[in-house]
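All protein chains but one are shown at their positions in the complex.
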Amino acid sequence: MNKLDNKQRVKFYQKGTFTVGNRLVDKKARSVQASMERSNAITSGHRACQGCGEALGARYAMDTVMRVTNGKAIACNATGCLEVFTTPYPETSWQLPWIHSLFGNTPAVATGIAAALRVKGKKDVRVIAQGGDGGTTDIGFGCLSGMFERNDDVLYICYDNEAYMNTGVQRSSATPPTARTATTMPLGDAPGNVFGTGKSMPLIAMAHNIPYVATASVSNLHDLETKVEKAMTYRGARYIHIYVPCPLGWGHASDITIQLARLVVDCALFPLFEAEHGVVTGSIPIRKRVPVEEYLRPQRRFAHLFKKGAIDTPRIAKIQKMADANIKRFNLLRKEVEAFDGVTGLSLKDSKYT
Amino acid sequence: MFEQIEGSNAVAKCIALSRPEVICAYPISPQTHIVEGCGKLVKSGKLKNCEFINVESEFGALSVAIGSSATGARTYTATASQGLLFMAEAVYNASGLGLPIVMTIGNRAIGAPINIWNDHTDSMSMRDAGWLQLFAETNQEAADLHIQAFKIAERLSMPVMVCMDGFILTHAYDRVDIPSQEKVDAFLPPFKPRQILDPANPYSIGAMVGPEAFLEVRYLAHEKQQRALKIIPEIAKEFKGVFGRDSGGLTRNYKLEDAETIVVTLGSVAGTIKDVVDRMREKGKKIGVLSICSFRPFPKLEIRKALENSKRVIVLEKSLAVGFGGVVANNVMMSMQGTGVHVYTVVAGLGGRPITQPSLEKMLQVAENDKLDDLTFLDLEREVVERELKRERASEKSGPIAENILRDIAGLDEAKR
Amino acid sequence: MEEKEKLTPKKDIEKDLKNIKKPFAITLDVGSSLANETGSWRTERPVYLDRLPPCNNACPAGENIQAWLYLAEEKDYEGAFQEIMKNNPMPATHGRACYHPCETACNRKDVDTAVNIHAVERFIGDQAIEHRWIPKHDAKPSNKTVLIIGAGPSGLSAAYHLTRSGHKVTIYEAGPVAGGMMSFGIPAYRLPRNIIEAEVKRILDTGIELKLNHKVENIEHEMKAGKFDACFLAIGAHLAKRIDIPTPDTSKILDAAGVLREMETGKNPPKLGRRVVVYGGGDTAVDVARTAKRLGAEETIIVYRSGPGQMKAHDFEVREALEEGVKLNWLSTIKEMDASGSIKVEKMELGDDGYPKPTGKFETIEADSMVLALGQNVDTSFIKKIPGIKIADNVVEVNSSMMTGYPGLFAGGDMVPSERTITVAVGHGKKAAREIDAWLSGKTYKPLPKHELASFDKLNKWYYTDAPITVQPQLQTVRRQTTFEEVLGGLDGSNALYEARRCLSCGNCFECDNCYGVCPDNAVIKLGPGKRFKFNYDYCKGCGVCVKECPCGAIKMEPEEI
Partner (left out) sequence: MFQTRIHGRGGQGVVTAAELLSVAAFIEGRHAQAFPSFGSERTGAPVVSYCRIDDKEVRTREPILEPDALIIQDPTLFNSLDVFQGLKSDGYVLVNSNKNLEELGVADAVKEIPDKHAYCVPATEIAMKHMGRPMPNAVLLGGFAAMSGQLAFKSVEKAIQSKFSGKIGDGNIAAALAAFDIIKKITTTEKKE
């Protein structure tokens, strides 16, 4: 009789390998989000838009933090959607100690909290700082770099929806080329945001040689949780960049939030990787590669690329080039089945379950 | 114990005696010697249980302070001038969140033109940011005020700025009594925060407050500062009880009883004025000095009471509300409404211009004869300004004022040839 | 500086924290946003539903395939067995002999390859036999008796289901063994006899009386004699269709049904000779050809009048036959056979209409015997007599509840108009049983309305890993040419589990927690293992993410009434 080959054993649960929970997976391999005891760090009643990716990303990350720290975590928040929709007086959605100070100073506030905890000998309490792409890559950049450089014991999480959504969708340094925002309208000979601008915060973070840097997407939950959990095993400055689609700002249906978060990964425009002490140590191979069009089309912010009869092929090709570059840089098309953990989606050597 | 010591160093020692748990700062003249001093005390282990953090900017400095204070740590920082402006957003935030941070301002002018010397423009720019502002007259007082500041801040859960004149105090060597740790501990209890970020007792700090409650929040802040008007003298009294000397309080009154002319001022220049006053009193002039220690909250009633029986009040201040006149004077005038006492404004010492006894005496003479302009700029180089004004009238584009004046002073100006 | 420690009484501070007066408005108590019920934003609401999986939809026996795969993937094989037994009493048999339309319908074929359902069913069936599991049922006796004529798949199925619903059942079988076409139609190398015997026995053990070698001539008479309240007629179709092929020696011409029956019942196997020609293109033709090979024929040729595309036989049968050395000679019609056994064949060609046309070209094939596999007819001789019975082109007509023109007389299996497979027959047996059960209590059976179909587009494939089908091992060709050993091997525990878990659970929640995890508003309530989920409409904003992310299409959006 033919025995199962290794490949089959790895994918032992075909029906739900990548689902949130599923009853056949070993308990410790199930995601935090699958648990009936998850903390719901951001509880119901918040005022996020329908299908808000940031609300999801934040809960995913913070619930994981709450689990690994045993609920001993303090969060601080930059000004932005997350802050506004979770804490409009007289109601807050947060279920852990949380502080909002300013738009640009969150990493420094976190540094202060960490310092106070250190001096008070509360080693078990951990500090998380969070902000949107504006608060992280633009106005908070200086403080963030300082926090990295001092290697303060803080996990900084950036929820990247690629523009200033809270103020009405203006361009940030995380806005991708050709994207329409209120300040990069689809006009003129280069409609939308221009090419050759913007920055990669994860790579900049790596340049600080901090212990841990990772990217994650709300579509790949197991990967996201694994990375947050891994980040919490380190002391010192850590950075996780989470991709969170914004139905309002991107002009997409509220129900395809996660689908877009998935497509951006599968088309390689947003590579999932992690780096330790400045060196890339792992990346998630693309499972089902798709052309960038598939990701761009459903979003109104890219609608001008797909005008009836006038599809902007050259610029789409340029975006495809960016994706291809990522594939090359992070080796995203490799087949390493034997080292591939069907449960976590992580390569086994990085997996928390080995 | 008395020491002959630099002002900054004396302050640093008293900060250490107050057992701060987090100190963070970004260097800017003339504040540098204070944080250097603190850093040394932490590194050397003289100040235990304290985190000293070198931050990337003043904005970062006060932000770190906000975080640590909100986590229940006694927190100190210091800055000056441009630095204070750079952290302005956080200055408002710290008071808005009610965090009892203590911050030293080594008072310095604000550019352009860039100028590292002393005046009060920096502190005045933040006068309405919701912080308490205490101005030190001497280095002894600067040292003492910091010890009191922590107590006041923590009693009210409000941040306090201790303002001391840059260089004039920070860099001056004086005889200062540095108290013992025992006395300071007796005077200043451990920090019992009003709110703290703690997983055992979680809540959200810094909510977004809309029109429905914002006014109330602000009113309560104002009400708190009114309460401070009682608490500041109380604590000054407690201080005297423990350390046996007058320090702090709302105002310091010098020979006011029979004074017909009273000079109102802030900070170290009061000492210079007192010498002038003594000399003029020898000549029979009835002059006194009132120096304001607590500028925020502003002690309206106390000041009014102290001044209402005088003939004239001269507010001599190191700040200028461009387009209006005196900043302090404005506050004093408000307090004097309806008393009929005439309030003159004398703007002096901007950007470190020495305020000399001869000029002060000359000015006071003029005032005595009621010949003083309502707004006087002490020792203003009329000639230079006039020439620049003439040039401006002549042509729109005359180059940057600062450079023209420098050229004048250097005598390079064509007009002189 | 040591005195600092004692001067900082942490306890006091902790105590103080308890009665902190928090600043007004800017500091808020945790979780207070629960007061804000965002459900009011909703214009559409998500609702959970069950959709009909294509496999279940396609199963002629009406098995709930997804349900038993669900149990199998939890290693609950007995549970899976019991689930199968609700609809089909012969899983081991069907795991081998069913042509599994379920797999043709399986959505998984569009991901990689269809789930190997029959292999898993066979595994479960074999487990059941090995561990002597018996079907559970708890029906109280109805004191009604039912006569079943014919112990083939539909007869046995009907008997089994009637017994399960409490009726007393007796089967009259004309032949010497039970099984009908299972034994007489399907060779042992596809369906080992011990399997049939075991499963038939298990059915009979539920309390069914079986009379073998009892040929019924007069149904009315038999029913009166045995005081039967109803009768199910399932005699199958056993008369070989014949065509007139001129030949001096008819002894050389046999029919497929006869040959296969003789394999079962005869003392010694039929003599077919060294060279055998089989005439026909159905599964039976192929079965006979492969049997002939096994009986030692050096050359076995299937002659078929049309092209390979037109053959009715299933591809896998033809493929296996070719592997075993059977030759195919299509687009040929047999004209005559002479005494020496040389057969005259006319070559055909496919016309534009796709039908074969004569070419006038001829060739001859030498053969020791020729087996006609042109299909079978129903022996209607004794049925004709029953009043009210209608027979059209050699099959008995039944109404929608499978009752013939004669009240209380039901019929099913190969003898009624339908596809002739054992699975269809078993399905008939079940349906008939339900109808009879209802009829006996004066009711009419109303089947539950079917759920909408869980089509492929309802699935979110991303959540499933690629997992290629597990291939069943095959017997080496040599042994296949010489013995009647079973050709296809079964799965073992591990790969049966693996195969079961390839099921996508189309249209039915399998508790993957996706909806619970992906809701941005925590508006999905997890009810715990086996209890699935429910929506908290107080907070659900109706974004629809749960619907899009449900891997199996078990949620849909419905407009809110305003």
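A, B and C are the chain letters, set down in written order, and residue numbers restart from 1 in every chain.
As a working rule, contacts are C-beta pairs under 8 Å (C-beta built on N, C-alpha and C of every residue); 3 or more make two chains touch, one makes a residue touch a chain.
Given the structure is predicted, the values throughout are model-derived calculations rather than measurements.
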Shown chains contacted by the missing chain are B
Full-complex contact with the absent chain, from B:P190, B:G271 or B:G325 | B:G271
Looking at B:P113, B:G210, B:P354 or B:P400, which residue reaches the missing chain?
-> B:P354
If the missing chain were put back, which residues of chain B would it touch?
-> 2-4, 6, 29-30, 116-118, 138, 165-168, 171-175, 268-269, 271-272, 274-275, 352, 354-358
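Heads up, the rule we're going with is that only the chains that are shown with their structure count from here on.
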Just give me the whole-number Å value for how far the CA centre of chain A lies from that of chain C.
-> 47
Chain B: which residues touch two or more other chains?
-> 49, 72, 97, 198, 201-207, 209, 213
Going by residue number, chain A touches two or more other chains at 86-87, 89-90, 92, 94-96
So, in the complex, the side of chain B touching chain C is made of residues 19, 46-49, 72, 96-98, 157, 181-182, 185, 190-196, 198, 200-207, 209, 213-214, 216-217, 220
Please name which positions on chain C make contact with chain A in the complex.
-> 25-26, 28-38, 41, 73-74, 462-467, 470-471, 473, 489-492, 494-495, 498, 501-505, 510-514, 516-518, 520-523, 526, 528-529, 536, 538-539, 541-545, 547-549, 551
Contact set on chain A toward chain B in their complex = 71-74, 76-77, 83-84, 86-90, 92, 94-102, 104-105, 108-120, 125, 142-143, 145-146, 149-150
